[in-house]
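For this depiction, one protein chain was excluded, whereas all remaining protein chains were kept in their positions.
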Amino acid sequence: MIPAKPLPSFLTQRFEGWKATTFAENKHWYKRLAVEGQRPRVMVISCCDSRVHVTSIFGAEQGEFFIHRNIASLVPPYQPDGEQHGTSAAVEYAVTALQITNLIIMGHSRCGGVRGCYDMCSGNAPELEEKSSFVGRWMDLLRPGFEALEDGDEATRVDALEKEAVKVSLRNLMTFPFVAERVDDGRLSLHGLWNDIAEGELHGYNAANDRFVKV
Amino acid sequence: MIPAKPLPSFLTQRFEGWKATTFAENKHWYKRLAVEGQRPRVMVISCCDSRVHVTSIFGAEQGEFFIHRNIASLVPPYQPDGEQHGTSAAVEYAVTALQITNLIIMGHSRCGGVRGCYDMCSGNAPELEEKSSFVGRWMDLLRPGFEALEDGDEATRVDALEKEAVKVSLRNLMTFPFVAERVDDGRLSLHGLWNDIAEGELHGYNAANDRFVKV
Amino acid sequence: MIPAKPLPSFLTQRFEGWKATTFAENKHWYKRLAVEGQRPRVMVISCCDSRVHVTSIFGAEQGEFFIHRNIASLVPPYQPDGEQHGTSAAVEYAVTALQITNLIIMGHSRCGGVRGCYDMCSGNAPELEEKSSFVGRWMDLLRPGFEALEDGDEATRVDALEKEAVKVSLRNLMTFPFVAERVDDGRLSLHGLWNDIAEGELHGYNAANDRFVKV
Partner (left out) sequence: MIPAKPLPSFLTQRFEGWKATTFAENKHWYKRLAVEGQRPRVMVISCCDSRVHVTSIFGAEQGEFFIHRNIASLVPPYQPDGEQHGTSAAVEYAVTALQITNLIIMGHSRCGGVRGCYDMCSGNAPELEEKSSFVGRWMDLLRPGFEALEDGDEATRVDALEKEAVKVSLRNLMTFPFVAERVDDGRLSLHGLWNDIAEGELHGYNAANDRFVKV
């Protein structure tokens, strides 16, 4: 037997609140979206972190944003080896089936995954080096970002690594033939963002000078 | 050079709206969350679909929900082979580092990923069988769900497959030692949900009779 | 021969600016909207006034808002007499063909049309009473609003008449069978707004107490 339990009542209450407000206000729109299907314009790849919800930041309405969330909002390189690649599957579906026109990588401050990567690469987290560590192996994707860090104090370097994570993902996205082709012919635009949780700011990646600047 | 572009202006306006309202109202809370770190109580694994945002359905406040979103909200089985498993990394981080107490798998109606799996397993989507299809290989995870379907008309079977997807994921979750251990000693509860987009309803998985019932 | 002239160069320059920025950024989205058609969610009936652009206030993106603009954002009562009713045609198309789910009437401060109506009804604008005055005849629609005004000084009464205009239009909308039917069964929501140009504020009509309150 699957040991699943009923929804806790604090969530049932919230669901009923949503149903009486947001759903009630947008009932017919939800019905149309169910019947006609979604037509999102933007895909966002964001972190699982509970402090960063792009649905809130961009007022993501029903049907507008296709959202993949994983640890540190990382995209692996193109690797069509027949294995399971959840992030690559999400990108493939959004780009080729839904034909989204904008793809945003959204990093953020105080990212636990990036911090773990920093510690691991600095030799301070041997448990993340173990083969069985899913977080460690996932954060291996960010090793090239760690290698690219300039010297400096730790806080500065961890901050910089959060931004490197966005750049690594943007670079990896371009290794997907169906992404590169559409970026090249203009059907798809890529965007890199970094959210400062404490200040409520967005910094956008500027390809011209390879820097992040406040939006 | 990374071919990234500035954020489109329609998103800048929305961000400014969030900053002037949600962020302004919760400024000090955001600051504390940044300094003290997140302490989410619940992890939700949900679909990328633009019509189903758990942040909306559960009024996800800043810091409360750790959210992983992938195609069809699938969890693969435990496979510590040193390869990259984004979903497993998210589960590991949520359960062992953040010590969340509730883990929800949230499926939904009209799921494009589940539909693709149904077509593939029925022999009607040969392109998804190709080794290079990320979506196809990802949806392989749901093959046991397809095998378990009862006879019936197509619409009924596709609906049923959406619910099998939730059950497959719950079962796979229990193959992770750190999940099973905490479910067994009561530190962690698992929950299966299915969202009917058109009706705005949640159906919860009832382990006792192996059925989904309206919340 | 039709005495039309080429577009003035100050507008050509602006068009080229749009093409190099907004269009270039959203090229593929425009193409999809052209091929797949529009699916706007909201209709707005707004004034022609050059100081009130809902496209700016709501960041109206390509494909989202179906917008009718006339003098004083008035809706006439349902009158299927075989004559030309441009506003009724726009409402009919939006509600029955496009199936929009929200219909907003947007009035505003310092409205020249409303002022003209006030002067006409007060006996101070005889030229607007002439049969040949298109503005006068159009503003006849607002006479019931003038009748409903409370005593007071002129400035207060003109302000109040701007808000009566929104209410007259909302009431007239309900005389259209295809509107009333959808409002009754929940497929369509009506909203009344009044924009204070100088203060940049929106006031929403609150049906419960028959007043406008700041959004």
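Remarks
Here the chain labels run A, B and C in written order, and each chain numbers its own residues starting at 1.
What we mean here is this: a contact is a pair of C-beta atoms (placed from the backbone, for glycine too) under 8 Å apart; a residue touches a chain by one contact, two chains touch by 3 or more.
From a predicted model like this one, the values you see are computed outputs, not experimental measurements.
All shown chains touched by the missing chain in the whole complex, by label: A, B, C.
For chain A, the residues touching the absent chain in the complete assembly are 22, 25-26, 59, 61. Touching the omitted chain from chain B are residues 12-22. Summarising the interface, chain C meets the missing chain with residues 1-8, 11-12, 14-15, 17-19, 22-23, 27, 30-31, 33-35, 37-38, 40, 42-43, 48-51, 53, 55-60, 62-71, 74, 76, 80-94, 97, 102, 104, 109-110, 112-113, 131-135, 137-141, 167, 170-171, 174, 183, 189-193, 197-198, 200, 202, 204-207, 210, 215.
The working rule: only the chains that are shown with their structure count from here on.
Here the C-alpha atoms of chain B line up with those of chain C after a rotation of 125°, rounded in steps of 5. Between the CA-based centres of chain A and chain B the separation comes to 14 Å, rounded to the whole angstrom. Note: centroid distance chain A to chain C, computed from Cα atoms, is 40 Å.
Looking at chain B, one finds that residues 5, 8, 14 touch two or more other chains.
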